[in-house]
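The complex is shown incomplete by one protein chain, all other protein chains being positioned as in the whole.
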Amino acid sequence: MKRVLLASIAACVAMLPAGSLRAQESIKVGVLVSYSGMTSLGGQQTDAAIKLFQSKYGDAPGGHKIELIRRDTTGPNPEVAKRLVQEAVTRDKVQILLGPDFTPNTLAAAPIVTEAKVPTFVIGAATTGIIGEKSPYLTRTFFATPQLCKPLAPYAVKNNWKNVFVMVADFAPGHDCEKIFIDALKEAGGTLAGNLRIPTRNPEFSAYTQRIKDAKPDAVFIFMPLGELSLGSLRAMSDSGLKAAGVKIMGTGDITDESYVDAVGDAALDVITTGMYSTQHNSAMNKEFVAEYTKLNGASPRMGWGAIAAWDALRLVYDGLEAQKGAKFDPDKFMAFVRGRTFESPRGPITIDKGNGDIVQNVYIRRTEKVNGVLQNVEIETLANQSFK
Amino acid sequence: MTTLDTSAPATGKEAARAKFAGYFVGLSRWKIGEVLFWLALVGAYFVPDMNIILLGHILIWGLFAMSLDLLLGYRGIPSLGHAGFFGIGAYAAGFLGKYGWTEPISGLLFAMAIAGAVGLVTGRFVQRVHGVALLMVTLSLNLILYDAVHRATDVTGGDDGLQGIVIDPVLGLFRFDIFGKTAYWYALIVTFLLFLVARALVKSPFGLSLLGARENTRRMIMLGAPIERDVSFVFAISAALAGAAGALLTQTTQFVAPSALSFDRSADVLVILIIGGTARLYGAFIGAIIFLFMRDWLAALSPVYWYFWIGLLLVIVVSFFRRGVLPTLETLLQRLRAR
Partner (left out) sequence: MTSIATVLFNGVAYGMLLFIMSVGLSVTLGMMNFVNLAQASFSMFGGYIVVLVVQRLGLPFLVSLPIAFIIVGLFSIVIERLVFRHFYGTDDLTQVLLTIGLVFMSISTASYFFGGTYQRIDMPAWLSGQRDIFGLTLERYRIFIVVSGAILSLVLILGLERTKLGGMVRACVDNPRAANGCGLNTQMIFAVTFAIGGGLAGLGGALSANLLGIDPNFPLRYLVYLLIIVSVGGMGTIGGTLIAAVTLGVADVAGKYYFPSFGGFVIYAITIAVMLWRPRGLLGRTA
């Protein structure tokens, strides 16, 4: 009993990390992502990527010592996110921001970062109409919805899956993706077998799979947010026998994200997705990145998009600060440096658009396969330099 | 009012009336603690390094919890859907700001009116159910409203939030700044004024009849109290105050998204009120201060595991402050005085 008590006290103490030490002559970088709740994986990956980056490249690019301020946005919660950004900017005097994640949080924060001139890296929001429109200080190392929602329409038609059923989560990003995909499908000469919008709180898919069965499509295109809906929809496609009947399952890479594809299990096999990054990407840089990441953070939880978005944001932060070596930090010069920059990332070459600040990158068509017994998103086709529009 | 106390009443009827009035005068007299509480909120602004951005949000939460207190504390009606009214106020203020009516004070009043009207209808609708059934009805209404707003992306912007809200400077003078200064003063003054309204209400004969109905509904009916009319009336007042809190949030942040009317918010406000203590009005504010300061502090200290600590906080509060923090402190204070 005593030992149990001691162990639980130790566990409690371990949950409280030590406060960060304050250093002088530093640049404060705010990291505003979701560390708790349903979306906590994003925060964990962001932290893991930062840890690896700093262990490799130090914590003082260009003589500016980086001081991280981490805050939990708790998920899509603009009230909290806006307040945290406000506090970070006015009280902590943060000069660069990673996050906040999620579109509503980013939109709520945009006026503040504009007024306070804080370069902000969007590492977890994909909606169009944010970057380059809401604030000149916003830039993105994540992806833009069209990059992932468009390409599968022509791909399906090319592979002769002409009659496609579209199933999206019933919220703003889902509606965006639905429209983009259906327009692209019509342009490519395919037909719409039907479309469904799934409530965002929905543990039960059987009614929807039955409707899809009734429509007899060649393929189904799925857009779901990370988490239970992705898991549930793929399981339902498989359990209902749709997949076994030869209906092709496609979707944006969220549905087979590495962080929980293991929990989806064999239902994820042979699913075709679009993605900006897979840990399987075949390049020397990526192999090194994955090996080091796994070595430092362990094999579980597996790395997903949260990590690569944070990694590339840090690349830009470090390069931008290096360029201002010995000088006082100037946010406008920093943004001018970041915009138009092209560099090699573990996901492939990426460019920050000079005019807009949004990301231009390769998009990959992937098939989920077992590699050495582990489910992986294997890239089967590369679409180079996809625009954010 | 003082004339009532000094003038000698002539007849027995007048004496009774004077005694009656005197009771309410005594009831509504300001205690020193109350004055100190509001002075402290004014003083907090001038404390260096005080997080007034957070404190402004806490005031809004306190006002919101106080609106629930009228319903739960004074009338014994629990609601698990109070964020619905908060959200209606928030969106009403948001739509006004988006479609050109950018003056904040009239916007606030308009939002209160809309939320109050919805509250009146809701009160009518649910007045026959009690206890668990009422919790479930309010919860379901809240979830339906949330889903509707969440899905209607064409009208509300859905998950992305309502875009293009513009709010003018308060009185044409004070712009909502990024330091949260105007927001704090605006929230403090509005909250204080609405607190005065609520205070006058609960210290009036109407407030007493609410408490009476909470304790023994049947007897109040036999006394001839208009119970049903009272229920929808208190629902309307409560909803209007919740709507005011929602409108304050929209106006001070110039943003509104479906999280304004999420079920989580309904649960949080209930937790805040119970922590602070019901039927006290101040309990709502004390609860908001404790819960939100602790949450912010714990989340900054331990971003990943702060849920554990906030859970522990709730367990400790119910273990040691069974009826809420404020009532327990009051009892403690009385005991010390009695010595």
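Per-chain numbering from 1; labels A and B assigned in written order.
Everything that follows uses one rule, which is that contacts are C-beta pairs under 8 Å (C-beta built on N, C-alpha and C of every residue); 3 or more make two chains touch, one makes a residue touch a chain.
Predicted, not measured: the structure shown is a model, and the values here were computed from it.
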| item | value |
| --- | --- |
| Contact residue for the chain not shown (choose from A:G62, A:P301 or A:P349) | A:P301 |
| Hidden partner chain, touching residue among A:Q44, A:S278 or A:Q376 | A:Q44 |
| Option from A:F53, A:Y208 or A:Y277 whose C-beta touches the chain left out | A:Y208 |
| For chain A, the residues touching the chain missing from this view | 11, 14-15, 37-38, 40-41, 44, 170, 196-197, 199, 201-204, 206-208, 210-211, 213-214, 227-228, 231-232, 235, 239-241, 244, 259-260, 262-263, 265, 300-302 |
| Chain B residues touching the omitted chain (full complex) | 78, 126, 128-137, 139-141, 143-144, 147, 263, 267, 270-271, 274-275, 304-315, 317-319, 322 |
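Methods note: only the chains that are shown with their structure count from here on.
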| item | value |
| --- | --- |
| Distance between chain centroids, defined by C-alpha means - chain A, chain B (Å) | 38 |
| Of all residues in chain B, those that touch chain A in their complex | 49, 51, 53-54, 57, 147, 150-151, 153, 157-161, 163, 178-180, 249, 253-255, 257, 259-260, 299-309 |
| Contacting residues of chain A [partner chain B, same complex] | 12, 15-17, 19, 35-37, 40, 43-44, 70-72, 74, 76-79, 82-83, 86-87, 89-91, 103-104, 107-108, 111-112, 115-116, 127, 170-173, 175, 197, 199-201 |
